[in-house]
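The structure under discussion is supplied below as structure tokens; questions concerning it will follow.
The chains shown are only part of the set, and none of them has been moved.
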């Protein structure tokens, strides 16, 4: 393979630039040329494609976001979109692609591979909800950012005997809430993967103030459960009498300088994607499992270790859904005395 | 004066601990004893008062919030509350008080002084809206925290061609919005001290994308104007067609490790308050003006340089209201190209 | 077991407070009482032992260092010291001990267990050089702190076309240098686990400026190799003509707010140590391997999975020495174009 391209797709995540840099530098060290594609699959179809050299990615390692920009582009699920994209790849002499993003990005990578353009997926999202990897690029940074914000909220809540409901991102996954909640010493963590009883939540708040000598109460809520405002309203309905405030950390979790760990992970994965393309392999996604890099077929059967399979009616099905660590939820209950 | 006390009142602010530490250490260096009062005037009335020594305030300098905790206590505006507080002060042999907080705290300090207990006020709030000082303790930290959050939001907005409305605290003052907006390179800053035309706001967004090659648009909105959600709704009504998101930085601005500047300011003011009490002076508030500490009478006429005066019907009036720097608003318009 | 104690020993590391907190809170949730021992084994022998409750560890999670303080105490390697310590434990009714620290701390834990006081070791050091665990408590924070410092040095070196040799801690291990070097985009990383040729180092510097268009050159040097000053002198001897500066990050790597990841790891390990003591197990050290907690016998044969064994002449031998990831060293060479 003489020339490859790299794009970012879906929601952006800290560390995407580090992954792009690794793809570029590793490819150059392997004697390949590298092109960047702006705005994900949309830019591929539009031909928004340009050469990158080693210096193009200088000083990007520590920057949040993605300098190739990202976009959602559902049209790429259709054959027409795929063919338009491939025409552009051909035009630029590109033989393989690295796609950094989430589930949707992986499906596009699968299609490109089927059409003869090996594509490799890298898991880029703060939510940690992508199958085939223990950790996604961006998750560690989002947890760190959330923890720092929770530390600040703890300062003010402890000064005022307040109860805080802090909503954190994570789509349908509770991972950010769990990790940042443990790290910040949350009194309660509410995640979509676990049932909760609002009366118990309120009773815990009261117990903390009345029997445990707590000077404040911090509840970390994953957005997949409901909004912070809704949750607070339910608490009040259930009889909470504390000085209750709501904060939504919102989009600050998506940005920011990536942590060292995310930069290392992204660099390692980016280099590995190039190695796979060099061997002509595509249709796979890179993950980290048990501290080593692994790659899984994107499409196939569960037995083959594939991430997704097609149902009889042609829909895409996740073979082994991501699971939050419920032992961490139990751990936090033990530590929240 | 042989024994003084210190309390924090109103909303907490980063740097309050640094101010408490300075009061304690300076008093000890002057041969005085120091007591802490928990939960502001409420704790004074309850007798929640205890001795502090130099080691009590070790390692507090870098901590956000206030270890004496804070509370609003409107009952202290009544004579009954004041007398109850004074009884406690007498019981503990306390002869003077340093009050760290906002406007309301100052009024309490005035009353204590009138009753023969000299009290000195220090301006502690993130909002920078207290009269008699160029800067309040906590403002620099809040601006820094807001700027760091805006930097993160810029990462993600630039990756996605998005428009962001970011709401920041500040009560009725636009200072936090102005300073953090300039620091973060906001495209538009909306503050209560300046009129705005929603059609111009929307036109600026469009002009940025269409004519200026901007990849995103960042609007910093002071909470004193309206909520971010309301503002975004108005933008949509006025025809905004961009990918618009809203984030409210909320309570993270109140917490966090104080900046070096806030720690220096708080230390300096705290020590000066003790010097004033040592001279038997009370009923004044400390401020910084033109890089030097100043003190102003809390109550009196404008001509005397007092911060507040009483109207004929006994209400408290601000003599020279705080003003935001409108030249900074103009500056940002020039830089937002 | 009704009452346990916790101590920190050896060099301090960020996250030790989080581990102490977890021991205390978990023990209380299991119905046990907990005592703290100040200054490690020295404090044990001196009887510097005091009860801790759930509130004693409030607000410690985010603080660097160890509030129990730490000390090296070689006297505990002698039977006399051990018996003196045990007498104090008996006096306070303590039946088991959690020891947070490095190798030396583990040996003490082994001795206590042999004397009938089950003790469990937790790996606390920034250097990541303790056997029986993939990661130590404090390593992630040290890597993050080093990376942030390297980012700053990059700013100034890039502004001036300078070459920087930055020395980082790690005793005989290169882990901090490797991880932070990759994260910060170091041009060269020099670690004790790999040979280096000073002429190649100097040639790489020249090649970067002359052929690769680099505007600066960053060399991360593990302290286990030699000092930064010595390394720079060798470079000059070998003909380096660049504008060369040396910085030693020094002790800032030992302090600081622990990262979210270190807090989670420390919390998890601390709770697990209590579970082991509850089962009456001692003489083991907790580690993390493949994302799950494991425990290994401190003393025994390699086949038993023990961390250390005794040689015929009674010396302590490491069974399976810690290894740095040499694949990461190779990765960085590929990315340093």
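Letters A, B and C mark the chains as written, and numbering starts fresh at 1 in each.
In this section, a residue touches a chain if its C-beta (ideal position, glycine included) is under 8 Å from a C-beta of that chain, and two chains touch if they have at least 3 such contacts.
From a predicted model like this one, the values you see are computed outputs, not experimental measurements.
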Since all chains are copies of one sequence and 3 are in place, the complete assembly in this file amounts to a copy number of 4
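Please note the rule applied: only the chains that are shown with their structure count from here on.
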Maximum distance between Cα centroids and chain A occurs for chain B
Taking shared numbers over all numbers used, above half giving same and below half different, the chain A and chain B interface sides are same
When centres are defined as mean Cα positions, the distance from chain B to chain C in whole Å is 41
Chain centres from averaged Cα atoms put chain A and chain C apart, in whole Å, by 29
Note: chain B sits from chain A at a C-alpha centroid distance in Å of 37
Residue numbers in chain C touching two or more further chains are none
Within their complex, chain C touches chain A through residues 21-22, 25-26, 28-29, 54-55, 58-59, 61-62, 134, 140, 143-144, 146-147, 151, 154, 158, 179-180, 182-185, 212-215, 257, 259-261, 263-264, 267-268, 271, 290-291, 328, 331, 334-337
The chain B residues in contact with chain A across the complex are 8, 11-12, 14, 16, 63-66, 69-71, 145, 149, 151-161, 164, 215, 245, 247-256
